[in-house]
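Here the complex is missing one protein chain, while the rest keep their positions.
Chain IDs A and B follow the sequence of writing; residue 1 opens each chain.
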Amino acid sequence: MIGFALRRLAWVLPNIVVLTFLLFATTSGWLGSPAAMMLGTDASPAAIAELNARFGFDDPIVVQYLRWAGGALTGEFGRSYSTQQPVAAMIAPAFPVTIELALWAILLAVVTSVGLNSLVVARGVVGAISTGFSIIGVTIPNFMLGATLITIFSVWLGWLPTTGWVPWDEGALLHLKHLILPVVTLFAFYFGSFSMVYRAEYRAVERQLFVRVAAAKGLSESAVSFRHVLPSAVLPVITYVGLTLGQLVGGAVVTETVFSIPGLGRLFVTAIGSYDYPVMLAVGSIILVGVMVTNLLADLALAAMNPQIRL
Amino acid sequence: MTMIDRRGVLLGGTSLLGAAALPASSRAQTAEPRRGGTLTVGFDDNARTMDPTFSIQFSERQVLFLIYNTLTTIGTDFSIQPELARSWTIENEGKRYVLRLQAGVKFHDGTDFDAAAVKYNFDRRLDERVNSPQRSVLRPVIDNVEVVAPHVVAINLRTPYPSLLADLADRAGLMVSPTAAERLGQDFGRNPVGTGAFTFRQWVQGTSITLERNANYWEQGRPYLDRVVFRTIPNQIIGMQRLIVGEVDYVDSLTPEHIRQVEGRDGIVVQQARVGRWYSLQWQVDKPPFNNPLLRRAIAHALDRDRINTITMGGRGTIANGPVPPGLWWSSPDSVVHNHDPARARQLLAEAGIAPGTEITLAAPSDPLLRQIVQLVSEQLGAVGLRVVLAPVAQSEYYARTVQRAINFTPMAWTQRADPDGLFFILFHSRGFANSTGYNSPDLDAALDAARATTDVEARRRLYARAKEIVVTDLPYVPLYFAAEYAAVSRRIQGWVWTPDQIPRFRYAWRAS
Partner (left out) sequence: MTARRFRLGLGVALVAIIALAGLLAPWIAPFDPNASGADVLSGATATHWMGTDDLGRDVYSRVLHGARISLLVGPLAALVTAIIGVPFGLLAGYARGRLNQFLVQVMDLFIALPNLVLALIITVMVGATLLNIVLVLGIVMWPEMARLVRGQVMSLRETPFIEAARSIGCKPSRILAFHIWPNIMRIVAAQMAIAVSAAIFTAASLGFLGLGLPPPAADWGSMVQSGFDYLSLNPLLSLAPGAAVALTVLGFYLVGRSVE
């Protein structure tokens, strides 16, 4: 197991380096001289040269990358071009917002997809409903669902705030009210894919010997489903969450933009919209590294459960 | 010195001679101000810094005027009035301004406000290493700033500069605490310290900026509000919804479309700015293809400004035949007008040797109103045989790129200044710092220089009328219209003022019970 973990790590680490380097090289190369950008057009060539020397903008790209990566490892990402703030100070408040939003949605999606698909009453109807919702969940774009929910619940009914984010310390109720629509939007997207995985897994486990034995012992159908099938079928769903985190992130980016939620996704979209390259680079790298690390963990978890994979 | 008055979302609450009707401020006289309460302002989230030395965004100034004081201030009638400077004299043929300062004023961090602090503020703006965006305007004008006495400061100019006092009522006159600025360096913009009626409490990027009442404010008994919160609204329509349910008290930057849903509603007052922003198209007149005056005139004739006004402003904007709106002391009759005349446009294009189907690239900034305008322009130029390609560009970037001359043809919007020199000089003079069109007319430069050298209002009026005629003939800009812009405010908020520098002043506002 340790050997497997080390092998995986030996593969993931260089990948992280290569990908962040590519991101660094393309964003900086494409943006041209940061010095001209910082000083404006009436800057003298001498001032540009001085700034280049001071910040090392004319060093070889590899040197610049190493300097950036060294800073990034210690949480130092430079300053934003558009807000002049340290990038780290912009990411710090955005990070927990995204995590909270995603956790609510993932939790809700895991519970409902597992719960709904483990029900033994009216299997045909429940199955059809679950399939229908999963298909809608994965095919309806988040912005469409978000716009529909806002129109119904905020514009027409006036029950919920349209968009925005209120921190916990300004009132828990207000905080939760602002959370409902975005969480539902993101949840729909997650539910669809989780539900499909769980159903497939459930059917496979159902056929296994220990389940049939349990059923033969005379346990009720419901007890078999929840006590025996569910625990075995749910683990793959959880690792699936880890493995598909990359696609889940895309959903969060759109949802945060729809609802003007000040999380990492919106920070990223805003940075892209204003060519704010230090922010774009930092958030992009955090997303890429985060995704790869979660993947690695999911891989290891899977391997721990199923020794065959380690081969 | 309003500088680059451009914001991420360009629409901005704007007023020139104060509001057409003054409901809020006129009621202010009748009711007794009440202490306490919070004012929540619907805010466009593009503020970058709370350091006036680096401020360029429109939205920032709403907050800056609460945290800081200016040396002078502008009244609703455009008059220059004292603020941190109690009085002043102009000496040496308009080349030396001596300001006598309020005594006993302290910055929020306890630092004394005095002549040395004023000198520090100007020196900081003029320092090349500080790289303030105001430097390029101040440097050619200000020679040095001199501490005459603890509370007397003199500004020595290189040339006469009649709009200096108006500039001191704006960003250039906002005074920061020297101690805090030195101590915090680049982080000062996030931890601002001024002398103003409110102190900075916190800024949650993308969500809100919170200010608290300054209990030790130097104007006795003021301010009335306990707290002012600038809460980000993603767009104006959502801002209006929050206004209706009471989540915010004030939303501005509204177009006629926006106010459709609150007009006539109880508890909400809609106020129109008397003169809105000047919308125009600009191009580089020293580079192909727009160095051809026939092409410029052809395009001016091809545009149907009435239709653009009807579609984007519900017809409530004022068609512009130049950069000067009607109703100002320097306004003049329109002697040169480019009417909508597609036949004439086609003929001019033929004379210019421009074949039908020629491609022209027009920048399309992401602001909704500018997007609307460029699409209509593209349609109308298409009708006379030009093929317009729209090149999307981020709202926050398009102005910088225009100034860097990376964008040739773009829509533009400018706010009016308290003095005609403000806009004319920076945009059209060959040495104007915001002259991004490459326009260089000796006749125009001569008129503007002459207008700077005199204080005779009648002479200046004639010179600016002449300047306008030259500009409209040469067409470095194609004028479109002066926008109709509105603010919608909760009826309970009283005592605020919409001054002609276009920023709502909440310093003396209060909340009625």
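One rule holds in what follows: a residue touches a chain if its C-beta (ideal position, glycine included) is under 8 Å from a C-beta of that chain, and two chains touch if they have at least 3 such contacts.
Because the structure is predicted, anything quoted here is derived from the model rather than measured.
Summary of contacts with the chain left out: across B:Ser132, B:Ser253, B:Ser366 or B:Thr437, the touching residue is B:Ser366. Check B:Gln236, B:Gln272, B:Thr402 or B:Gln502 against the missing chain and you find that the one touching it is B:Gln236. Only one residue from B:Asp123, B:Asp187, B:Glu212 or B:Glu257 touches the chain missing from this view: B:Glu257.
Of the residues in chain A, those that touch the hidden partner chain are 11, 15, 19, 23, 26-27, 30, 128, 131, 135-136, 138-144, 147-148, 150-151, 155, 243, 245-247, 249-250, 253-254, 257-258, 268-269, 272-273, 275, 280, 284, 287-288, 291-292, 295.
For chain B, the residues touching the chain absent from view are 235-237, 240-241, 257, 260-261, 307, 310-312, 314, 364, 366, 368, 371-372, 374-376, 378-379, 389-392.
Basically, only the chains that are shown with their structure count from here on.
Those residues of chain B lying in contact with chain A across their complex are 48-49, 54, 128, 131, 133, 136, 186, 189-190, 204-207, 232-234, 238, 241-242, 245, 247, 366, 394-397, 400, 403-405, 433.
Chain A contributes residues 38-42, 47, 79, 82-85, 89-90, 93, 154-155, 158, 161-165, 167, 260, 262, 266-267, 273-275 to its touches with chain B in the complex.
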